[in-house]
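My questions will all concern the structure given below.
Here the complex is missing a single protein chain, while all its other protein chains stay put.
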Amino acid sequence: MNKNIGVYVCECGPNIPERIDVDKVVQEMSSMDEVKTVKKFNLMCSNDGKKFLKEEIEKQKLSHVVVAACSPKDHEKTFMSVCQESGLNPYLFQLVNIREQCAWMIPDKEEATSKAVKYIRAGIHRVLYHNPLKKKEIEINTDVLVIGGGLSGIEAALSLAGPKRKVHIIEKTDSLGGMAADLSQVLPHQGSKMDLIKKKVEQLESSEFVNINTFSQVKEVRGFLGNFEAVINTHSGNGGVEEKEIKIGAVIVATGFNLFDLKKNPIYGYGEADNVLNATEFEDMINSEKILLKSGKKPKSVALVHCAGRKEQGYCSKVCCLYNLKFAHYLRDHHPDIEVKELVIDWCLPHKQDQSYFEEAKDKGVDFIRMDELLKTKSTGDQIQIEFKTNDKSHSVSVDMAVVAPAMVPSEDTTKLADILNIPLDKSGFFKELHEMLDPVSTPMEGIYLTGCALGPKNIHESLTQSHATSGKIFSTLVPGRKIEPEVKVSEIKEDLCTGCQTCLSVCFYGAITTDSFKGVSVVNEAICRGCGNCVGSCPSGAIRSKHFTYPQLYQEVLDALR
Amino acid sequence: MSHQKKEETIIPEKGTVLSAEKGTKRVILDILKKALAENLFDAVLIPAQVPETEAYSWILLQDESLFEWADPLPPVMTVQGGRALSSFSKNGELEQNIAALLRPCEIRAAIELFKLKQVNLKNITLISLDCPGAMPLSNYMSDPQKTKKDFQHILEKWENSESLRPVCQVCQHFSFIDGTAADLHIGLLGDKNKNITLIPSSPKGKKLLDQLEFGTKDSVEKWKTEKQQLANEKIKRIDAFNREWKKKINQANGFFNEFNPCINCHNCMNVCPMCYCQQCYFDSQAINFKPEAYMQKAEQKGALRFPLNTMLFHIGRMSHMVLSCVSCGACEDACPVSIPVSQLFSMVSDQTQKEFKYTPGMNREDALPLQDFTEQEFCEVEVPDECHEKAPEEAK
Amino acid sequence: MAKAVKIKKKTEEGLHDFLKSLLDKEIIKGVFILKKMDKTGAVSYSLITDPEEFKKAVPLYPYMPVNAGKALANFTLLGKAEQPIAAILRPCEIRAFVELVKRTQGDFENFLIISLTCGGVLTLKTISEPDQDKLISQYWESVKKAEVFEHTREACQFCEHFLPLNADITVAAVGKKDLDEECLLFLNTPKGEKFAQEASGSSVSEEIETEKVQQLKKKREELKEKYVQQTETGETGMKSLVNVFAPCLGCHGCSHVCPICYCTLCEFDSKTLQYNADGLSSDLKRKGGLKVPSGNLLFHLGRMTHMAVSCISCGMCSDVCPVNIPVATVFSKAGKSLQKVFDYFPGKDAEEPVPGGTYKEEEFAEIGEQ
Amino acid sequence: MEKKFKPNIVGFLCNWCSYAGADLAGSSKTQVDPSLSVIRVMCSSRVNSNLILSSLLWGADGVLVAGCHPGDCHYEQGNYYARRRFALLKKITKILNLEPDRIQLSWISASEGKRYAEIVNQFARDITKKGPNPLTRNSQT
Amino acid sequence: MEQQNVLVIGAGVAGMEASLILAEAGLNVHLVEKESLIGGQTIKFEEVYPNMECATCMIAPQQQDVLQNDRINVSLLSKVQSVEGSAGNFKVQVKKKARYVSLINCIGCGACYEPCPVSLGNAFEERMSQKKAIAVACPGALPNAPAIDPEACLRLNGKKKDCSACQEACGFDAIDFSQKDETVELNVGAIIVATGFDQFDVSTLPQYGYGKHPNVYTAMEFERLYAQNGPTEGELTLRQDKPIKSVGIIHCVGRKQEGYCSGVCCMYSMKFAYFIKDKVPDADIHEFHTDLCIPGKSHQKFYNELKDKGVHFCRFEDIKVSGQNGNLQVRSTNSDGKEKSTDTDMVILSPALTPPPDAEILAKSLGIPQDSTGFFSTQNQKLNPIDSEKEGIYVIGCAEGPKDISESVSQAEAAAGRVLSFLQ
Partner (left out) sequence: MNSKYKPNIIAFLCNWCSYTGADLAGTARMKIPSSIKTIRVMCSGRIDALFVLKAFLKGADGVMMMGCHPGDCHYQKGNYNTRRRYVLLDNLFKTLGLEKKRIGLWWVSASEANRYAKVTNEYTEEIKKLGPNPTSEEIFL
């Protein structure tokens, strides 16, 4: 193919000529081989400029275009779309940054000019090695698999299910509802009961777009965004296991949490002293509306102990303060004869209305005791003695009953599921989000989303928000009838050269590389690859090519840098 | 995210001591013969002399008649054993049970290649033996008889000899040091040549000894002591060796002077067990340029050496495999212009591997250094030095 | 009789001066030539552009660190040289370059090719010999006498094509007694004549193929017979082939230095021929033993089918072999026979097609019809 | 013809942080030494020994690799791998007898235009002080 | 819903995320922002906790995406005036102030700043630096184009009607004094409110000495002080210049007054300690806190790490800042009534997050209530956390209450999810 390169130097108004001798640049470039035309233009990114470029490409029958102007961050896309409109593959274009990197950085005009020449020359040499890349389109399946039938899972399923999108929800226990279904009240300061969950479950069960699988677990998930296949194991009543395969476009992990095992640390006295309860057991008491000691008597005093397992786990579980307050409210409201002592390390009430809830409890006569560290909980005859340290002094309180609030910990299947889904865990053992701040419900595997306490301790409204967030993500990426366009500048493996050492596989964060075990070579899944080039950097034999950032392309730049 | 199953390494206290009156090599061969006869293995990978010639090569031995040619410890290392093992085991699990009798450096190469998926160890039992070193291949090729005699002498005395390959003279891993990854080790030291000591170093190895009815009842102390003595001597030598090479390299153009005679045949790479690539990056078209680019370089430099990129090849190859270099010396043996490739690589790898706290081929479970990282490491390479400990963030 | 220039100087000096003046006057932009490296005695090819660097050039040094045909092809693989460059090549190197140009692996344009009547090159191993200088003066003595020097490569010792083809200028060396007094340059082409105008010598008419040269040719032909005999290939068929190649390490150095083996990835290094578990199993069952890595002979025979017809017998392969296999001799033997069958002389003409890439309808008519 | 030595420095900048930082330096009109030529790569992990070594052997007086700060990588972990590879390379270049600080790894974020300028200027000063890469005139490379 | 258009008010991190998701799903988004740039408060931060990531690196690609997305129509310097109609069919009046700079012509070269004769405090930089009447908020602002402050500009405020310094300097004919404020009417199906937060005004509490002692800083001031693209380019140069040996960081400023815990101050206060330790490793840093509120799986680790680095944590019940000649003294009382006095060179106040001042007006025009704290109230705190009292209007990010970036982004994505689910 004949190479006809068009080189266009944008003056960017006065910005570039101020520091760069554009005419000299034009003159230098025109002597280069394979450069068909070199022209300067006042402002390439303007409409006139775009029109000019379009005409040039068509008229001069250019095979490659180099524009020397501003940063690719500013106008790479602009000019690429001009190329596209003019029938030139947009990847046969190179933008050379002579504004930010030359004109604005180098005060000496001569130096800036020669630097610009250097850069443009590199751009011309580079563009000759460009390949016309084509966007691909992949058909998608818009159905969704929700793993976990707790509150988060239910909410996500409800939000997503519709005539154009089926939702499969799988739950390992016998029924939907999860942890939240056992709570006495979810809304402490408003006091309403938790039948809403029931309503939601009913709504799900009646929906024709939802497929509920109880007693089920995922065995295998493979594929990528828009094209996953999952194998589901369902335990039937007689001990048998039924296996089925479903096709979905996205997966939502809503596997919830477990409670910290209080027996792990003797200081909580749990399991040793009678009448030391954990939060769930106390919830049950509230549900049965009977607050009684083991002996059957009503307690005279109850201690609510915060932060059990916080130190062991290394994080604050966020919700315990509030539900302890809920207990306090309940006791004061319904059993005013019971004295309530609340042993607190730090109040964690980060919501605009929670503080007032605390103030109200205070007004109701709850005795808040600050402790720096819990030392011991032991039974002394009828009573439970709790020793703790505050301001470096030891104190103790004695009560009839102690309710200990355990930390939230990852649910037991988390590690196994992470392996199945090929997504990472964080140091606390929860699933790790793609980006803690900006992408809180995504995972490195595009199309697999996380919600609720699978990600870490969360309160109910946060979990619900996240469920909606996952549905938002899925709605926008898997639109029925639309195809997805994966990144174009991805890595590519030359099978002949690949030795199958799997080095690339181990450095790829996104799991975009797999092994074809029959051929013994690595394979890039272009739908997953984001094009960072880490695999290219790791491959010793040069069997991987990162499109648009190939070795020859970069070497051309290096060579010209060294001219 | 597959997790390699851990195979435990037994710190050996007990093994089997066998009399070697018949000759060390004979005893070893007899053990293997027995194992084959009892169908503990289907074949043995072992060096053998090619009949009618002085050449040695690796054979997969199944037919008993071939034992006539087998030699567990030939005077030279022809093909690196790791490479030989890789040549037939990389494309999947073997159907046969194979025992591979390799020198320690070959075992280590095999383990490195195993990590790189170039060796499948599923049905392979690795047997290592105390290695006195090997003779330079070129010496052997020009005078096989004399070299054989010299080697026999070394093997009897277990003393250092100038006639051994330089890297063998300073080899630290000539034996089972602290948990090499072989399944069974054959100690030739310990009552030099009167006895041999079989030390199991994995459950597989132990089972093998039991199956052969040798058991593990004898103390291996004697072997241990002697081995340690020899190791101490070698460690002394290696320091001097490294110092000397550093001095040479630190001269102006030191590196280039050493590689000056290079004719770009890439023999060093082709025989290197760790250069496992189908096509070397430095042979690929990625570094081909137009004549103008070369002219430009020639003009810049006044003269441009041909073949092109010879030095890039060596330094680049070093950057690729130095962390896995087992200092086996194969490269130096194969060099037609006698460049001390292996000595140089050995010096560099010794330091680099220390930096990365990695000894290649010691352990099947260690992750390869460049496939792994920790967040707090190597902060000093960043400039300006900003080594603040980061908030704990999840690795993988 | 051919046109020539005679310079009253030691041959190597005369050539040196001639090239330097070309470079000084920028008639050529670079000289592709053997050069002594600093400090170490190593010699390698260099493309010299700086007249200062040219001082270290040793144009006629009897050493071939790489077949220069391969090096030039490497240089011009992606395009022709833009400016004139002089290249000093030995006859077999020119032939190699021609073969590569045929396969579009190089480009002849803009090269001024200078060659010599070649007395052969020393083996690679001699470079590390301590009394190298002595060896070299012995070499030149034998060249003057048109003898076969024993420390040259085996392939050189039996090389009968030591008169260059396709050279613009040929330096007389073999059998030239007064090598140390005068430099005789034969001008074979108009291009050679044009450039030679810069040489400060007198025009003469001389004969290239002197009696001495013819004698040497004959001597070498005899030697070839002898060496081929020695390899023993062909006597007992497969067994002798196996024995000849038995020490092979599989380093493929021979293919790597071979100018005709131009592939970036050799098929024998590729996955195509690797063992898989199944194949291993059946072979092992059948034979009761198996050499590994296997495919040793397949490599050598296969390589022979690929390039023996174009083998220019430069001897690089033998020289590079770490286990002293006489590769070049075996290949020369096969090559000679094949070249006869196809009536092909490798490196003669860049326009002539490679035997594998062409055919005549009427040839070998009897084959396939029995 | 003693000309003042002006080094040739190759700078590999990651697209997301360091290149943006360099742009910011430009748009803030910060003066930056012209001896560094910028090559944009998507992630610092793309820059391996092949690229750095060839730059050095082909005569770069210095090579700067800049990426996102640890933990900030657009591709999550790329820069950790880049750092490891770089640590290895530092060891390797030692035997070329080059000053080890002819190659430099720096973390430059998108907001650190000023830091970009400082790092580049300082690096250019350092390299100028060191003088040309001896390999530039080495005919063997 | 008849309308496939959505209005997003506020182009901070939440507003941008919601817009991007909706646009990707194929809806048209009107993104209305009152400032001249997008990015909200996040772009003011140098780094964000807990992983100390560079905020600009994090946000810039998102900003680019918003500006380059064909489906997102960004209106800058704009405010919502009134809203009529109901879910599925809102009619919204948006008042768009004139920028006096053409975004089409301007290329952001900055030639116009120099000649402008007027200097004034830069609000973006908490008035710690000066800007011209025509300026961008900070280097790297997006869109990369200045705006003219009509109150400061001599020509526009009438003080010097013939001033055209900037116009003359501009090579692109980008300055357009003829621009007028305008009101546009939008038809949208849903509205997402992402108006963000403001900070509690610490000058109302004299015990902290803000305004009196120059080296008492607010959190936002410190963020800019530390920022590489801020007024000191990241140098910790104090207003009353002196070396920093000791710093006091006071939490919970305004918590009592506002009646809630903002949930983020503990973490960002610790981030400050981290910054200072980085720049001045020898500095003594005192974190004065009440309850440490550090929920989330990785936050406590951050705290532990700081403690290991020698940052002092001190719980107080009552606190007071006094000072003389630039030497500051922090007097704190603990729960036992014990008093402790600490000498510092610098005090940073971490104020509560409050609703922006114009929330009330917006609440009225949208017809949705505010709760007792002044933030917009939502239907049901726990089960419908982002649905406002009015159908089709969603409240996300700090408009709903104080929260961190992660939660804001979650809510943004959730709002998009709600809208899209509704459409389905």
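Structure notes:
So that you can tell them apart, the chains are marked A, B, C, D and E in the order they are listed, and the count of residues begins at 1 in each.
In the analysis below, a residue touches a chain if its C-beta (ideal position, glycine included) is under 8 Å from a C-beta of that chain, and two chains touch if they have at least 3 such contacts.
Source: prediction; values computed, not measured.
All shown chains touched by the missing chain in the whole complex, by label: B, C. Across C:A196, C:A246, C:A277 or C:C311, the single residue that touches the chain missing here is C:A246.
From the options C:Q274, C:N296 or C:T329, the residue with contact to the chain not on display is C:N296.
Residue positions on chain B in contact with the hidden chain: 50-51, 57, 59, 66, in rising order. The chain not shown here touches chain C at positions 233-242, 246, 267, 273, 283, 286-291, 294-298, 301-302, 304-306, 308-309, 330, 333-334, 337-338, 341-342, 355-356, 359-361, 363-365, 367-370.
To be clear about the criterion, only the chains that are shown with their structure count from here on.
The minimum number of touch steps separating chain C from chain E is 2.
At the centre of the protein atoms shown, by the Cα-centroid criterion, sits D. Of all chains, C has its CA centroid at the greatest distance from the CA centroid of chain A.
Rounded to whole angstrom units, the spacing between the C-alpha centres of chain C and chain D is 43. Rounded to whole angstrom units, the spacing between the C-alpha centres of chain A and chain E is 24.
One finds 32 Å separating the Cα centroids of chain A and chain D.
Those residues of chain B in touch with two or more other chains are numbered 90-92, 253, 260, 278-279, 281, 284-287, 289, 301-305, 320, 370, 372, 390-393, 396. Contact with two or more other chains is made by residues 20, 27, 29, 50, 54, 58-59, 69, 71, 74, 77, 81, 85, 139-140 of chain D.
The part of chain B that touches chain A in the complex is made up of residues 1, 90-92, 116-118, 276-281, 284-287, 289, 293, 296, 320-321, 367-368, 370-372, 392, 394, 396. Note for the complex: chain A touches chain D at residues 71-73, 97, 99-108, 111-112, 115, 118-119, 122, 434, 444, 489, 507, 509-510, 530-534, 536-538, 542, 546, 549, 551, 554-555, 557-562.
The touching residues of chain C, when paired with chain D in their complex, are 35, 37, 44, 46, 53.
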